[in-house]
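Only one protein chain is missing; all other protein chains are in place.
Every chain is named by a letter (A, B and C) in the order it is written, and numbering of its residues begins at 1.
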Amino acid sequence: MGQRKTIEIDYGAVDTDRMRLNMGPQHPSTHGVLRLEVELEGEIVTEVVPHIGYLHRCFEKTCEFMTYPQVIPYVDRLDYISSMNNEWPFVMGVEKLLGIQIPEKIEYIRVILAELNRIANHQIAVATFGMDSGAFTPFLYLFRDREMILDLFEKCSGGRLLYNYFWVGGLQHDIPPTFKEDCLAIIKKVRETNAEVNNLLIKNKIFIERITNIGILPADVAINFGCSGPVLRGSGVPYDLRKDEPYSIYDRFDFNVIVGEGAMGTLGDCWDRNIVRVNEMEESCKIIEQAIAQMPDEAVDVRALVPKRVKTPKGEIYCKTENPKGELGFYIVSDGSTQPYRMRTRATSFINLSVLPEISKGYMISDLIMILGSIDIVLGEVDR
Amino acid sequence: MGNFVYDLLGNNLLAYIVVAIVPLLWVLPYALIAILGELKIASWVQDRLGPMRTGWKGVLQPLAEVIKLLQKEDITPANANKPLFNLAPFIMFTGAYATYAAIPFSSKFIAADLNIGLYYIFSISAFAIIGIVMGGWASNNKYSVLGALRAVSQMISYEIPIAVTLLAIAAYSGSLDMQEIIRQQGGGFWNWNLFGGNAPYWKIIFIPFFVGLFVIYFVGSLAETNRVPFDIPEGESEIIAGYHTEYSGMKFAMFFFAEYASMFTVSAIITILFLGGWQSPFGDFLNHPLLQVFWFIAKAMSFIFIQIWLRWTLPRLRVDQLMHISWKVMLPISLVCFFAVAILAMLK
Amino acid sequence: MGLLDRLDNPYEIDGFFLGTVEDLLNWGRSKSDWYLSFGLACCAIEFMAINASHFDLMRFGSIPRATPRQADFIIISGTVTLKMADRIKKLYEQMSEPKYVMSMGSCSNSGGPYWEHGYHVLKGVDRIIPVDVYVPGCPPRPEAFFEGMIKLQNLINNQAIFRKRSSMSAEELAQLEERNQKQKEYMERAAIEYENYQETLKTGGMQNPDYNGKYTINLPKIRMIDHE
Partner (left out) sequence: MNSNEIFDKLKSEFGDDIISLTEEKNYDPYITVKRKNIKQICLFLRDIDGLNFDYLVNLTGMDWGKELGVVYHLYSISLKHRIVLKVFLSKENPVIPSVERCWKSANWHEREAWDMFGIQFENHPNHIRILCPYDWEGHPLRKDYVEQETYHGMRVPV
């Protein structure tokens, strides 16, 4: 279909009315209860005003009334697609305050589970992105195969979606005996599904045409807006906390940081953000394989170091990890009691979403949907 | 006249009424079958079961839906333009059903054997656009207006390559009469227009142009009936449900029904133009008038299957890409094909 | 439709024929439940999984509709905040009768984990719209949701158009009675709210706080996208 180019047209004296369209909070593709107030010139979007807060569940206030272990289930419900990843920075922060050094095997288990959840998250992200473009079948394929990961999490923690599995100083339960085999089976399945979805969706000519050269986010704008995760990496910035400031045991694994290359169009378009997620699944598979090979075999009491009563010393700590959506950080202010004085969340989706009005002007309303899908937000985290 | 009803009852009012009703006897069960097919084929494509709890393996699902839709409240929004809002589904359904008058189901049955049948169907099927625009505009809903406007621009631009295709076949056959077009394709599948029609063996050079016309008509028909990948007038993830966002109950059912009816119409036309209509693929073998009904419906239904299959496989195009395909790709190709087919018609 | 103005408040007629017709109508409604594709929070993800190939909600004949006009029931899947509550009420009112509400998960049942300290969370969606089926869990397992789905279908099957079911147990009758009561309360409340709304219209119209004109739109040039 040839190269698309953007031309500037000055409507000037032409007297045309613009239409204000209200998308959401109930709209099939706002990924939850986001409301977008859109100003349209025909089909072309001239202004986007996001209105958020329709899922504001008072997380930060509630935490101030909860003890540290009680906070973990609430943390799950922030980015409810990747709960394991959410628990990690919080638990790590409290451990840092308490000065607990957790056993090596638990670190491996955490890495494996977090990476599995990253895969599950990216599967949903790609699936809903495909659905926004009208392709319903890949959505169902990805959801079907995500069930395998959920089954493993269920074996570990008893929960399908929200786990409360990472505890301060350890884990809720020991891993099931078939853990390693399950993980390897999942990796095999993930690779099969990815090949299938690549054929069905990612390499589909219509899909490529739909998502290249729209929503272009240059690297400097992305940094200035504080974006992180695949949104930032899609713009070609290799910023990944797992490599830049390796936490836990990430310095032991060999994996690549996937960045967008502008392979199909301009650097930083929706295609790049999407392909970063697709390729990151493969990198996660690699990490899991290495972790399973390196994981010590001897049994560990996963609750040995879990304190009966978590009472942190006075302090302030900002603890962050690389979540599937980007950098998730918790700024925990402790006044020396069993409850946090203040829990501030650096919510990835909240910050990534703020770039939407900047990158969606001048495109069509169908493009707006795709741009929103490529940012991959979860309203639970945006609104907290 | 190839119509067994007239042979049977004579040329009187009763015969006219019977002739008018016979296609309805096909349309109603067909719509139910197509809806079930849509549900079940979607399920098979997507690796699941589909409706299972309504009758044996869910075969009664469309029936349950019709009964449900009959009972639903019929909402007319307070600020809608009530006459137009109420009229729109009827116009769309009329347009879709009126085409059935000129569809030849068999050499012995066609409700109205017009000698301009092709022209008639082409004009009447454009009725749907009026229904869509009326419904979209009268709903007083921004999404409906967007859907209606998208539908108009899409359907009008796709009508042009389709018209060129029809012209090419009409020029080749020398007739706008559909029975005549089909009769010329008799004598085995080798004589179908897809394979160059009934010209001598050197027609093989021209087959690519016929295949080109066939593809153009098929793609255009997808756009005419708002099927994926051209379902932007009702693109669910973008504009909720497009022009029928505000419709509920029976009025929505009529839109729904009209969409399926016009799916059959376009499939029937593609069968008539390119696949020999009711002609048996084996010449005179198995070419009894009753079997011709079977051949015709089997050919048309296979296209409906392809339409459903595509719907659950492909993503949706964007408006400007859609226009691009229509005006800059399909129209020039169809003109070239038309030219080539016209040459063949002269040489034949 | 005329018939269904009198759902659960039947016409005083009886007979074998009408009973059969009633059964058929109820069967149609219960087997073809189209739901509004509408997600609120965590439960919505679980609901998407229920829709997907592994659990396949469409086995029950449920098809997603994006517009409330064509939906038969709405699934409140997740936390209802006060900001969202007005919209949910509006969505419910936009749906065409007969309509049903399913509350999925602890949050919409009662506020769930946000019960005590969630200053911005509505403690139970049944405070604003009448709920037919509650599915507990945080989030509910797919099996629990299916149980709720079957409950809903039974409820629809038990509704009376022409007569009260003589075969119904006391428990089912009580359920129906409760549902009727809820609907009635809702209608009364809605009528009062409508009157209030008319009053505010008389006194200069309602101020929509969302459109307070504090943001400015300044975009003289528009970028057109074209193929070349």
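Just so we're on the same page, a residue touches a chain if its C-beta (ideal position, glycine included) is under 8 Å from a C-beta of that chain, and two chains touch if they have at least 3 such contacts.
Note that this is a predicted model, so its numbers are computed, not measured.
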Visible chains in contact with the missing one: A, C
Residue of A:115, A:145, A:327 or A:367 touching the missing chain in the full complex: A:327
Residue touching the undisplayed chain, where the options are A:20, A:188, A:203 or A:314: A:314
Residue ranges of chain A at the interface with the undisplayed chain: 52-53, 56, 58, 60-61, 97, 221, 223-226, 237, 239, 244-245, 313-318, 320, 327, 329, 331, 333-334, 342, 344, 346, 350-351, 354-355, 358, 383-384
Where the unshown chain meets chain C, residue by residue: 82-83, 85-86, 111, 115-116, 119-120, 122-123, 127-128, 193, 209-210, 212, 214-215
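In this section, only the chains that are shown with their structure count from here on.
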Minimum number of chain-to-chain touching steps separating chain A from chain B: 1
Distance-maximising chain from chain B - centres being C-alpha averages: A
Cα-centroid distance, chain A relative to chain B, in whole angstrom: 44
Intercentroid distance (Cα basis), chain C paired with chain B, Å: 36
For chain A paired with chain C, centre-to-centre distance based on mean C-alpha positions, whole Å: 30
Chain A residues counted as touching two or more neighbouring chains: 1, 27-28, 140-141, 144, 364
Per-residue multi-chain contacts in chain C, two or more chains: 52-53, 66, 225-227
Chain A residues touching chain B - in the complex, by the definition given at the top: 1, 19, 21-22, 27-29, 43, 130-137, 140-141, 144, 200-201, 204, 206-207, 209-210, 364-367, 369
Of all residues in chain C, those that touch chain A in their complex: 36-42, 44-46, 48-49, 51-54, 66, 68, 78-79, 81, 83-84, 87, 91, 113-114, 116-121, 138-139, 141, 210, 215, 217, 219-228
Parts of chain A lying in touch with chain C, wherever the complex brings them together: 1-11, 25-28, 32-33, 39, 41, 44, 46-47, 49, 51, 53-58, 61-62, 65, 73-74, 77, 80-81, 124, 139-141, 143-144, 146-147, 150, 160-162, 361-364, 379-380, 383
